[in-house]
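What follows is part of the complex, with its chains left where they were.
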Amino acid sequence: GFSGNPGLKGSSGESALSYHSAFSVGLSEAVSTTNVPIRFNKFFYNDQHHYDDVSGKFRCVLPGVYFFTYHLTVYMKDVKVSLYMNDKPIMFTFDKYQDSNVDQASGSIILRLEAGDEVWLQVYGDEASLGVYADNTNDSTFSGFLLYPDVPAAARKR
Amino acid sequence: GFSGNPGLKGSSGESALSYHSAFSVGLSEAVSTTNVPIRFNKFFYNDQHHYDDVSGKFRCVLPGVYFFTYHLTVYMKDVKVSLYMNDKPIMFTFDKYQDSNVDQASGSIILRLEAGDEVWLQVYGDEASLGVYADNTNDSTFSGFLLYPDVPAAARKR
């Protein structure tokens, strides 16, 4: 008899290309409240809408390893800021303001997140710590991105 | 009849592995001119040559989402710097210099770029803002990298 039909072509490989989660946000004015998430309201990038400007929190949708970084203008008061993961402060940045000497404070961290985990910045301490400043020519920013997605074993071995 | 021919081997997975664009540059001396791109002339990494030290600009070849960061030594004068995307300043860092108190100023941002888009740093204001300093033991740097390439749908579905 005739030769049978050729087999099906194999499925194409799994790739990292579809796993995107990144945000880069700023402030339009100085932070005015302590002990609540800082609500960044200026958007440089937030295509996946994983940073929520209503809550002020980044909420993890794609589990994996994330990088976060922030750069804050220190003006008129000291800056005391914590980076929170869920309800726990896990990193602290303190920069003293003195004598009209405007400063810049910053921090970076890498964290493994599960879906639903939230990460945000918050001023701790009293009103004397409200030195996170911003206006038209002074930015204070918060950015983050998914570095390594957790890929289901099924997808990886396929 | 005979067994059919074996199927074609699956096409190799489209991966992010071939999309590389990164640069990390520094200054060998203090910035001396305002309102023009800062020309970083010390190279830590620039394998794809997407940062051009003649123009002082990073020029996007691979469209996608990029991360940029800079760290500047503040010495002798104040530092007023803007990060430009094409002809528009989109982020501003100000750090005041005072009383021989050398400082460090920094910023980070995530941006979606199209091929041909340019990103650079520039001092704004007058000569009193020329405090971006560098010498053998004081670095001022600018780095950036492609985070998520835009991959043509054709390549992704293959």
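Lettered A and B in written order, each chain numbered from 1.
FYI, contacts are C-beta pairs under 8 Å (C-beta built on N, C-alpha and C of every residue); 3 or more make two chains touch, one makes a residue touch a chain.
This one's a predicted model, so the numbers in the text were calculated from it and none came from an experiment.
Every protein chain here shares one sequence; 2 sit in place, and the complete assembly counts 3 copies in total.
By definition in this document, only the chains that are shown with their structure count from here on.
A straight line joining the Cα centres of chain A and chain B is 19 Å long. Interface residues of chain A facing chain B in the complex, by the touch rule stated above, are 1-18, 20, 22-24, 26, 44-45, 47, 69, 71, 73, 99-104, 106, 136-139, 141, 143, 145.
Taken together, the chain B residues at the contact with chain A in this complex read 1-16, 65, 67, 69, 80, 90-96, 98-99, 101, 103-112, 124, 147-149, 151, 156-158.
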